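The following block contains the structure, expressed as structure tokens.
Every protein chain of the complex appears in place save one, which is left out.
The first chain written gets the first letter, and so on, giving A and B; residue counts start at 1 in each chain.
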Amino acid sequence: MSRLPPLTPMAVIGLLGASAFVLLAAFAPWLAPHPVSDVVGGVWDPPSANALLGTDNIGRDLFSRLVWGARVTFVIAALSTAIAFLLGVLLGFYAAVRGGWIDQVLSRLNDLMMAIPTLIFALVVLAVLPKTMVVLVLVMATLEATRVFRVSRAIAADLVVLDYVEVARLRGESWRWVILREILPNALSPLLAELGLRFAFAILFLSTLSFLGLGVQPPIADWGSLVKENKDGLLFGVFAALIPGAAIAILVICINLVVDWMLQKTTSLKGTRRNG
Amino acid sequence: MADGIEADIKVMSVLAAPKARGLSLWAMLGRRLALGLVLLWAVSLVIFAGTQILPGDVATAMLGQQATPEAVASIRQELGLEQPAAVRYVKWLGGAVTGDFGRSYSNRQDIAKSIAPRLKNTLLLAAMAAVIAVPLSIGLGILSALHAGSWIDRTIGLVTLSAVSLPEFFAGYLLIAYFSVTHFWLPSSATVSDGMSLGQRFVVTLLPCLTLVLAVVGHMMRMTRVALLNVMASPYIETALLKGLPWSRIVWKHALPNAVSPIVNVVALNLAYLVVGVVVVEVIFVYPGMGQYLVDHVAKRDVPVVQAAGLVFAAIYILLNIVADMISVIANPRLRHPR
Partner (left out) sequence: MAELLLNVTDLEIKAGATVIVDKVSFTLEKGRVLGLIGESGAGKSTIGLASLGHARQGLRITGGRAELNGRDILKPARRDARLLAGASVTYVAQSAAAAFNPAHRLIDQVIEATLWHRLMPRAEATERAKALFALLGLPDPAHFGDRYPHQASGGQLQRAMTAMALCPNPELIVFDEPTTALDVTTQIDVLAAIKHAISKTGTAALYISHDLAVVAQVADEILVLRNGRMVERGPVEQIFRAPEEDYTKRLVSLRRAEKPSQARGGDVLLRVSGIKAGYARGVSILDDVSLDLVRGETLAVVGESGSGKSTLARVITGLLPAWSGQLQFDGTVLAPALSARNAETHRNIQIVNQIPDLALNPRQTVEAILSRPLAFYFGLKGPALRQRVATLLDQIELPSTLRDRYPAELSGGQKQRVCIARALAADPKLIICDEPTSALDPLVADGILDLLMRLQREAGTSYLFITHDLAIVRSIADSVVVMLGGKVVRSGGKADVLAPPFDPYTERLIASVPEMRPGWLDDAIAGRNRSETPKP
């Protein structure tokens, strides 16, 4: 059965780490010592009791900004991943179940979208669109949906040819039943792993856009923006920019550890062959 | 930014024509090339359309809300916006095919002339990173697959997983912090000029190059490992084992020949990604390449430049994918020796 494999130490580290970040974002108002844009000291002060991680390029508390930034990063990444999944999974399953020209049209269109590198596509579109949060979420969701579509179509296409799905079709079941009752329950565990991967990618992607100045716009700041704001300090020996960067890296490593653990079983399945 | 390359493995499934059976090798390669060109054309359409999706028009977007009507009118005229989109697209594509991308809106320079040296720089940087990354990741991937499950495999796996998870800017600044700020060994910005010797160039671009290597090595290694492990799980490996052959011969003679095709595919896909990953790295190290050029002009909303640079990037990406696809056709004995 497709239960999750037994926990490994690495998976525990990943799960704990990722949950810590979620809690950080959820309880930001209680955890952040200062309001997000209050100037509490000089430019790039070293860490002190007042500013745990020092101050940023205009004297704001870096720790507080990091905690608040976690919220922005999480919300945008989660929203775009959720929309991408809704869109990608539904269309992917639909294409696989219907087959024929519907599948051809959807798949070829998707291939076309995927033939343009994600970042390049985003840059081209963001050159004309207003850089609001909504636009950002929608652009990221659309681009991620293409990847989700491919994966879910492949999973569903493998399931659709199985006899039990055919039996359901022979019974005269509706497409809704076939997708929701016969395919979805059996596609959950690979999709869960994909969800983790996509979420990690969304965080990296958003941070990159913000770092390039094309993502979240001031005065709101996500982790990528924090890197951008503080990058010039590096040349003066101030490592403030590395802290949000490290936060992103640690979070993504944690998610990847969890995904690796979830994918373990899928790969080991290949080893089993005939008996006798 | 570590793209989810695994999901992109079959980016070019458009190219993998389903009813290719019965064709000769050359016909099959020709078919893939032709389909690739069709795809490239379709992509040009998407990129052009991508800059037209605003409900208003490009001129207003470029100038901002408080632009004077005269300024808007002049830019509309310059960009030919009074013509229908289809006409503009045909003109644009016609120019692009002949190497004429028009002039930049922001600085009035000939775009093709600005692109040429930058493209050279970008390709040089990417090539340099590839020379380091490809042997390194294939070597690590093979090592890891051959010791699957051992501490070697787990260590390599953990290290590459971390490398995959690092955003490029974090990796880049980490390198700068260590090599430039703390130790003054290497310059933090990669300023290259035409008069530089190859040695000087190498020193200056070493840090951006290493950052790129970090960005792709993880994916390439992991995909190589999986490709080889898939082959190692084949029944014919068991056959070789039962022939009493030593491990080294099984790997060299029986596993690797069948892993060439998937590994080549992995490499080409990652090279394609390298060319794109270069965008962020160029910004970090202020390297005068295509990526920085593109990002600068996205900020300025300079649509003609963005279209041109976007098309060039997409073309390189697609071409490398076509090459990957063609090599995997050639490496497949079933296709090389038809019935």
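Rule of thumb we're sticking to: a contact is a pair of C-beta atoms (placed from the backbone, for glycine too) under 8 Å apart; a residue touches a chain by one contact, two chains touch by 3 or more.
Since we're looking at a predicted model, the values are computed, not measured.
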Next item on the list: Would you indicate which residue among B:Val72, B:Val203, B:Leu245 or B:Ala299 is in contact with the undisplayed chain?
Entry: B:Leu245
Check: Contacts of subunit B with the missing chain: which residues?
Finding: 19, 234-236, 238-245, 249, 253-254, 257-258, 333-334, 337, 339
Checklist line | Residues belonging to subunit A that touch the chain removed from view | finding: 1-2, 162-164, 166-167, 169-173, 181-182, 185-186, 271, 274-276
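In this section, only the chains that are shown with their structure count from here on.
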Next item on the list: Just give me the whole-number Å value for how far the CA centre of subunit A lies from that of subunit B.
Entry: 21
Check: Hey, which residues of subunit B end up touching subunit A in the complex?
Finding: 1-4, 6-8, 10-14, 39, 42-43, 46-47, 50-54, 58, 61, 157-158, 161-162, 164-170, 173-174, 176-177, 180-182, 188, 226, 229-230, 233, 235, 272-273, 276, 279-280, 283, 294-295, 297-299, 301-303, 306-307, 310, 313-314, 317-318, 321
Item checked: In the complex, subunit A residues that touch subunit B -> 10, 107-108, 111-121, 123-129, 147, 150-151, 197-198, 200-201, 204-205, 207-208, 211-214, 224, 227, 231, 234-235, 237, 239, 241-242, 245-246, 248-249, 252-253, 255-257, 260, 267, 270-271, 273
